[in-house]
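A protein chain is absent from this complex, but the other protein chains hold their places.
Chain lettering (A, B and C) follows the sequence in which the chains are written, and residue indices restart at 1 in each chain.
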Amino acid sequence: MIIVVKPDAREKDINEIIALLETNGLKVHISQGTQRTIIGVIGDKSRLAETPIELMTGVEKIVHIMEPYKLVGRAFRPEGSVIDIKGRQIGGHELCMIAGPCAVESREQIMKAAQDVKAGGAKFLRGGAYKPRTSPYAFQGLELEGLKLLREAADSVGLLAVSEIMSEYDLDNAAKYIDVIQIGARNAQNFRLLKEVGKTGLPVLLKRGIAETIDEWLGAAEYIMSEGNYRVILCERGIRTFESSTRNTLDVSAIPVIKLKSHLPIIVDPSHASGKSSFVKPLAMAGIAAGADGLIVEVHPDPKAALSDAIQQLNAAEYYELCDCIKQLAQIMKRGYGDE
Amino acid sequence: MIIVVKPDAREKDINEIIALLETNGLKVHISQGTQRTIIGVIGDKSRLAETPIELMTGVEKIVHIMEPYKLVGRAFRPEGSVIDIKGRQIGGHELCMIAGPCAVESREQIMKAAQDVKAGGAKFLRGGAYKPRTSPYAFQGLELEGLKLLREAADSVGLLAVSEIMSEYDLDNAAKYIDVIQIGARNAQNFRLLKEVGKTGLPVLLKRGIAETIDEWLGAAEYIMSEGNYRVILCERGIRTFESSTRNTLDVSAIPVIKLKSHLPIIVDPSHASGKSSFVKPLAMAGIAAGADGLIVEVHPDPKAALSDAIQQLNAAEYYELCDCIKQLAQIMKRGYGDE
Amino acid sequence: MIIVVKPDAREKDINEIIALLETNGLKVHISQGTQRTIIGVIGDKSRLAETPIELMTGVEKIVHIMEPYKLVGRAFRPEGSVIDIKGRQIGGHELCMIAGPCAVESREQIMKAAQDVKAGGAKFLRGGAYKPRTSPYAFQGLELEGLKLLREAADSVGLLAVSEIMSEYDLDNAAKYIDVIQIGARNAQNFRLLKEVGKTGLPVLLKRGIAETIDEWLGAAEYIMSEGNYRVILCERGIRTFESSTRNTLDVSAIPVIKLKSHLPIIVDPSHASGKSSFVKPLAMAGIAAGADGLIVEVHPDPKAALSDAIQQLNAAEYYELCDCIKQLAQIMKRGYGDE
Partner (left out) sequence: MIIVVKPDAREKDINEIIALLETNGLKVHISQGTQRTIIGVIGDKSRLAETPIELMTGVEKIVHIMEPYKLVGRAFRPEGSVIDIKGRQIGGHELCMIAGPCAVESREQIMKAAQDVKAGGAKFLRGGAYKPRTSPYAFQGLELEGLKLLREAADSVGLLAVSEIMSEYDLDNAAKYIDVIQIGARNAQNFRLLKEVGKTGLPVLLKRGIAETIDEWLGAAEYIMSEGNYRVILCERGIRTFESSTRNTLDVSAIPVIKLKSHLPIIVDPSHASGKSSFVKPLAMAGIAAGADGLIVEVHPDPKAALSDAIQQLNAAEYYELCDCIKQLAQIMKRGYGDE
């Protein structure tokens, strides 16, 4: 941490700053520039977390040198994390595919979807039971019944189950019926939920918030990891920008940035990013080509009959074609897909 | 609702669309343009909510004519809502002032803050008990103890108590100890929490999400109102943009837009919008000059000693000066402040 | 300037950095932290402008302590600039009002507009002669003829003339016919034009670019001032964000930020910010209440007949009402309006 001193600060002001730092067990290093004096602060700054040094007379600004996170940082595991979920890996050689309908709608629908998903080479079945809808009058999901159907469908074909949980109340059910808890964009900074999810020990698929910076996203992952739960998978799903041609703007640059800053695996959600089924394949390809570890894609046996997000779901044929292309791309990226 | 037909649609495609609409009890009105055919849809469109007409062969796009919300819309109460909270009003002639520290830190601190706040003419005392912090290692608030202290301080000077609730678990305590539940920007689309808050019947101060459009914000208010709780106050607190000179970008335009679209009162939070105490007064003045119904401002007896958001809190003297200016401005705006 | 050294840098890498700095006549000050080594750089850094220190082995990042601009910075004129234009001042005690139609359309229209504008207390008449239109098929302005008509109308009532110039080709005409050159949002970083405008010595009204940070905006002003032309007035006209309820998002926070960083006067354009005549008054009031030095407002004798931006122009009655409110607000802000 560096403290830039105001040009008109008096010696007394500077001495007060130094005294405060030394009281907190820190060493200082003063550097006299031609236009500004700078105070370098050496030692464990966490003691200063609640001390508003910015408010001291004489302080112009504070410059932080180190990133604010600990467990999520690349330095914590320079080789990268491979998340193991009942023998399936995310972040290893094999690209991960998570697919399934936006929402679990019926036994028939999810059973059929599970077969399609499996046939394309995915290892994980997704399906929403609790749906965050912009309007209170829209279909809100089958809730607990949806989780049970998802479990049954996943088991019927040997897939693992992924579903979004929106409330601490539902974590017990999650633990009973699903293998990976998804945290959606709208709860990306619901810190209470993040902590509780951290305590469950279940693997977490953490979507990026709609206007969350990469540093805030990693901060949210730190909330989960700080509870001792290290199985976190990040998911880029598009951010909000001024452009309205697509539902969101897929930030592919986030992939190399995350690889640089963190050891956690990152996958891409081209369905929510684009909001349109015909854009899903180009965005999925872009994500993998940029280095993502996998995809989460919406696939529905009959998109026209879907109860939510109908226009962004692939049908089985479109999904198989996507899987074929991903398999080819995997080779160029020196990754595997569907081989195991 | 209007359906624009694709230029290459066949008669069969158009007939299928019409048949679907008529099956749902709707009337259609066809208009043949030089370049496009347009289908006007007449009747109660809510039956179509889960029918993805966009996916039908022949449909180019759907244009919605009416706003998606019902209870929050201006048409529901053209004269505007005045929210009554234990005899205090928000949205009436008197401008509302809510003030107090970012977080309740101690009995001494909140009691002193309450006296300052009262002296400036405010009717509501704010103070955070559950704090949403970007880092899991930062001060997280005094929790239940904080709510009790806030109640005690508010009662000691005759103010009403406002505090943020982040979890359904804490709603029972909220009902016991506070008068207005604040929903923060990070939970602005935590729909489960919104529904539960709606059920409590307590007045709700609903902050705008960090990248929430005005229509989404009104949709969130609709969640609360659809549970029968009509006492909702909107709060503009700055949105996220590319500009980083201030913590957020206060969207003053939202004030006349809300006045046009909705009957709900709207107040402004200049403290979170700016993130800097010296910018609080200009932004507070701007908000009232644009037509806001009040302010929520962070005031701390000793900002330098604050455990969170220290650099954006006013001290008592700065707060009194702000109140004086607001009182003058109120006259020009034909509103009152501190008279009652 | 501070250089943060990579954790794994070797002594050789650090010595190379130091050697490069010393070759450029700079002194260094090394500070050994617990996790990072930091090199403080002392002296005139402008010599380093073209040296990519970021690329040297061993450099993690560069932190700039000082702002990049010189002439526009507050330190250059701590008391603030008052711009004198033929005896009229902008940035002094009197709030400045610039008003007039979006475009000069005819002799009759601009003569009538000039009378209205004068009657409301403005000192400056605006009117576009060269119009930047999104579509090449839309009305592009009367060009040179428009400048001449604007001059005639301004002279007829004793106002000064303000108009947008989009090309270096038109600067000679500008010098002949108008008193203040306006640079529009779309040319905010047209550096060639900025330099040429700087050379004319004419006062410049510099609008903020549609997605220009405050620092970039000040950099654009620096381009003009670096040519010896110090009469620059900044104009906040709304920035582009995700919110689409208004044409742009007026960034009122920019006003106190500019006052802190720069000595240049700043005015507000509520017409382009809102894009809707009924929002002009609330945004104008907000701008002045936040500390702006004046306004530029679109006023048209008959908005329904306007050839461009019809829906955001005030008619004479709406303009007079705005002027009355601004006059009242001026008193609270300890400024004058229409007194001189």
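The working rule: a contact is a pair of C-beta atoms (placed from the backbone, for glycine too) under 8 Å apart; a residue touches a chain by one contact, two chains touch by 3 or more.
These numbers were taken from a predicted model, which means no experiment stands behind them.
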Touch with the omitted chain, as defined above, among C:Asn15, C:Thr34 or C:Ser167: C:Ser167
Among C:Ser31, C:Ser81, C:Ser163 or C:Asn187, the residue in touch with the chain that has been omitted: C:Asn187
Candidate in contact with the missing chain, chosen from A:Val180, A:Ile214 or A:Leu264: A:Ile214
Residue, one of A:Ile255, A:Val297 or A:Ala310, that touches the chain absent here: A:Ile255
Those residues of chain C which, in the complete complex, touch the missing chain: 46, 49-50, 52, 54-56, 68-69, 130, 132-139, 166-169, 186-187, 189-193, 195, 210-211, 216, 219, 222-223, 226, 240, 303-304, 306-308, 310-311
Contact set of chain B toward the excluded chain (per top definition): 2, 4, 7, 29, 31-36, 38, 40, 42-44, 63, 65-66, 211, 240-242, 244
Chain A residues touching the omitted chain (full complex): 211, 213-215, 239, 241-246, 249-257, 260, 273-274, 278-279, 282-283, 285-291, 325, 328-329, 332
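What we mean here is this: only the chains that are shown with their structure count from here on.
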From chain A, the most remote chain by mean C-alpha position: C
Cα-centroid distance, chain B relative to chain C, in whole angstrom: 32
Chain A and chain B: spacing of chain centres that average the CA atoms, whole Å: 27
Interchain centroid distance [CA atoms averaged], chain A/chain C, Å: 39
Touching two or more other chains - residue numbers and ranges from chain C: 211, 241-242, 244
